[in-house]
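Left out: one protein chain. Kept in place: all the others.
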Amino acid sequence: MNLLGIDLNQPATYKDIWEWVSVSMPNLIVIIIMVALFVAALLLPFPKGKDES
Amino acid sequence: MSTDTTPSAAPVSIDDFEPTTWTGSVRKKWITTLPPEKMLPENQPAYVASWIYVFGMLTITALIVVIASGCILTIGGIQWFHESSTGHFVNSLHFWSVQLFFLFMIVHLWGKFWMAAWRGNRGLTWATGAICFMAALATAFTGYTITTNFNAQWIAFESKDVMNAVGLGSWINVTNLGQMVGMHVVLLPLAVVAVVAMHVLLVRKHGVVPPIDALDPEAAVTASAAPSHSVDARTADTGEAATGSGSDVATTLEVSS
Partner (left out) sequence: MTRTTRKERNAFYARTWGGKNRHYDIFKEGAIALTITSILVVALSALFSSPDDPSLTFKGWAQSAPDNFYATAVQQLAGTSGTATYGPPYNDGDGVSVGALTLQKWGGVTHPVDSVNDLVITPLSSQVEPSNVTSALKTWNAAAPDQQTTWATAYDEAVQATADDNGDLHLDAVATGDYGPVPDLATGLLSMANSGAYDNAMTAQGQFFQTDQTKQLLMMGDGSHMDGIATDKTLQGNTWGMMNEAGSWPGQIWLAFWSVWYQLPAFNNADGGTLTDNADAIIFFILMGLILIFILVPWIPGIRDLPRWIPLHRLVWKDYYKKYGRFTS
């Protein structure tokens, strides 16, 4: 079932980073998203709450 | 036990309660360790104010979706998703919820590491979290061996070498579909849920760890004329996971404004 017809059923492209590090684009995207979420979580302001004692 | 027939008095507080049964002993231990206000509080310490804190919860929600979609897959059976587009959609739900589960868990792990969340006798909280990760890894692995497609063939074929090389292949036969289904659907999810429950209860028991270098709000703050503690920036106070029964010393602190 493929709503927008985005077909991932074809070979991935690979990114060679160092001599022996070869990462697939989908994996690289997931890693980038993880790092981005982590950084965003640290930097984005959190809603101020009602302080009680 | 008395045979007194007078109406019972007001309930005894848990501190005064003297158990006379196994059940009562469990009640006392449970309520003392995890009183309702600790289990289900309406507030959190003021320092729980960062988006990094939501990733533990997000991980649990992803696990809920993993289990729910997994349950639907068990109704359809392990061949269902090859034959039915609905089945394939549910398989996709299971696949993507697993991806999100690990994604959120890793961000949660990074956060907890850099916050040294094991401080204040919370070492077991960290350890159970790490074990959660490993249990989840094993569960995901067995899941891949039961997809009854090329992936399952290849992953089972390759991973049997790892198991066999260390003698584990005698008990855990990754090429035995019948065995893997049972492990993936029953045994390992039970282990994951049990460890996650322990982990969450430990967080509730100890409370969220105060910030590194937070001032002790209950310590007496003396005038700034008193000598201050010098803190070597490279000597962590991130280390004490062992039981520290330090006295309630009124530390002399400088308040940085």
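As written, the chains take the letters A and B, and residue 1 is the first residue of each chain.
The rule is simple: a residue touches a chain if its C-beta (ideal position, glycine included) is under 8 Å from a C-beta of that chain, and two chains touch if they have at least 3 such contacts.
Keep in mind the model is a prediction, meaning the values are calculated, not measured.
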| item | value |
| --- | --- |
| Chains shown that the absent chain touches, full complex | A, B |
| Option from B:L34, B:I72 or B:L93 whose C-beta touches the chain left out | B:L93 |
| Full-complex contact with the absent chain, from B:L34, B:L58, B:L187 or B:L201 | B:L58 |
| Where the missing chain touches subunit B, by residue | 40-50, 52, 54, 57-58, 60-62, 64-65, 69, 81-82, 88-89, 91-97, 99-100, 102, 106, 111, 113-116, 118-123, 126-127, 130-131, 133-134, 137, 140, 144, 147-154, 156-158, 160-162, 164-171, 173, 175-179, 181, 206-219, 228-242, 244-249, 251, 253-257 |
| Subunit A, residues in touch with the chain not shown (by the definition above) | 1-4, 6, 8-12, 14, 20-27, 29-31, 42-43, 45-46, 49-53 |
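Simple rule for what comes next: only the chains that are shown with their structure count from here on.
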| item | value |
| --- | --- |
| Subunit B residues within the subunit A interface of the complex | 43, 46, 49-52, 54-55, 85-86, 88-89, 92, 99, 103, 106-107, 110-111 |
| Sites on subunit A touched by subunit B in the complex | 1, 30, 33-34, 37-38, 40-42, 44, 46, 48-49, 51-52 |
